[in-house]
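Can you read through this structure? Questions will come right after.
For this view, one protein chain was removed and the others were kept in their places.
Chains here go by letter, A, B, C, D and E, matching the order in which they are written, and residues are numbered from 1 within each.
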């Protein structure tokens, strides 16, 4: 039986690829307890629930990132959404939708962050493409 | 040709019913310019775009409301999401998804707010059901 | 020579009247150090500087209150602004101006809070009118 | 062996008493997955770590609650801090310390919320006192 | 008759100059609908209302930028305020006024951002000076 941490790493890898491995395993080196919680609880429990599919979860998380004005996370969710089947149009529309609720400054930042992901997509493909566990 | 303010009021009515009429027309009495912007720009332009359907837009806006710890808006989006075809399970799952990103306190508040909408659904049905313009 | 705490209480009284006395003296009973800082530093130092007049300071503080989604403070600043010479139109325009930057939900709340102050203005006049120290 | 959810409920009970049972078991009825995460991960893993004692954890969480302007949580953390050995003076000093960093409005709210807990302490003692599992 | 989008671009140009053209036209290339809303609704409707003059609107927006800890926007509003007739002293006093309400860290950041605009004012004058439409 696959335990939740292993399952969480698989879900993480399918969303964020080699860049995600680097990001969360570096975090694991700083705080194992924190990274364990992310792998076991966030990816291995919440994201594993079938009530919402990964593509939708990335769009919801993108909205949170826009609300928090957190551009690292806007870029991560944009990459994850693309890897899980969202189109560029859906991603831009999701950011557009936030504008009247969170204000224009945060939305302006997010559009530019998403665009920077689109622009680097081909060049960074090796780092960003899904890693699928056999 | 339907202008954007009229279109916006139709979209509003289909999401929020009589309670929405009261909410935004009261706001119109306080600041006509503000309510006009909401009807013309938010509902009549953004929400009218086909790239995301109303059900999805309500779930995205629900996430913003949870992020802002704004319970009036959590309750409004819960009602709108139900009117536009989301299930109670999807609404609860959307709130659950927010927990690791926005923190547990805001999520706790949101679960209770959504639950209070579910509990009042039958009793308040006349005020909350969609108003459809012929 | 008037010390800064005394000066601060005079400025407070001219903005918030008897209701302000009650609010900050109750706070003084809970934490003298905190209320002293408010009287000495906030009202007695910052607000006493001539580079911005009290009417402008209330409009700026109103904007902060809208940004924080803090309705008690929106109502306090609305009362202070009116006591210091701002018109109802300027107060509503200040709230309107915030909408595209802080988002519509917070602005909606603020319009209703300001309106509730306008509506109670005559009835609450004894508590809210400026107290002027001889 | 005590599992983490059971351990988490014990830690919760020692901090929040019967009122905490009611709060989180009601939440469990709305979203079992969410309440399970709180019991297993927040109380049963984080709070169980010896690197910080429960009294310190309540003061740290109180600071977060002040920063979020979340008065339900300020009151909960005040009760938890008292149950875990903090003095009223330490709680007030913790709130005072926040003022220059998070701003005076949030701190004003928090002082009043903490004071309301102090004022109800004797009357609500049955609901608030620690529940200790044998 | 000048339509609202054209009017909005004129108001934008008078506040932000060539740098503003670049900023919002780049945004237009990413999301035409979003930039259209900014030009039509934010600049062309809100900013065009006579109830508050542009100099005051920049100071109010500066306060929002400080509240949001958004340094790009603090710098933009500082430039706009200077272009619309505010003095450096008024800008610094506006930031100072925020300190007790939003906390010292955000205010510290804003002072440094405003100072960086003052320091680059002569060098960047061609990009930042108002563009006036004939």
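In this text, contacts are C-beta pairs under 8 Å (C-beta built on N, C-alpha and C of every residue); 3 or more make two chains touch, one makes a residue touch a chain.
Just so you know, these numbers come straight off a predicted model, no measurement behind them.
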{"item": "Selected residue (touches chain absent from view) among D:27, D:42, D:81 or D:114", "value": "D:42"}
{"item": "Residue touching the undisplayed chain, where the options are D:18, D:33 or D:64", "value": "D:64"}
{"item": "For chain D, the residues touching the chain missing from this view", "value": "38, 41-42, 46, 49, 51-52, 56-57, 59-61, 63-65, 67-68, 89-90, 93-94, 96-102"}
{"item": "Footprint left on chain B by the chain that the document does not show", "value": "100-105"}
{"item": "Hidden partner chain, residues of chain C it touches", "value": "33, 37, 40-41, 45-46, 49"}
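FYI, only the chains that are shown with their structure count from here on.
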{"item": "CA centroid of chain A to CA centroid of chain C, Å", "value": "42"}
{"item": "Between chain C and chain B, distance of the C-alpha-averaged centres to the nearest whole Å", "value": "32"}
{"item": "Residues of chain D engaged with two or more neighbouring chains", "value": "33, 37, 103-105"}
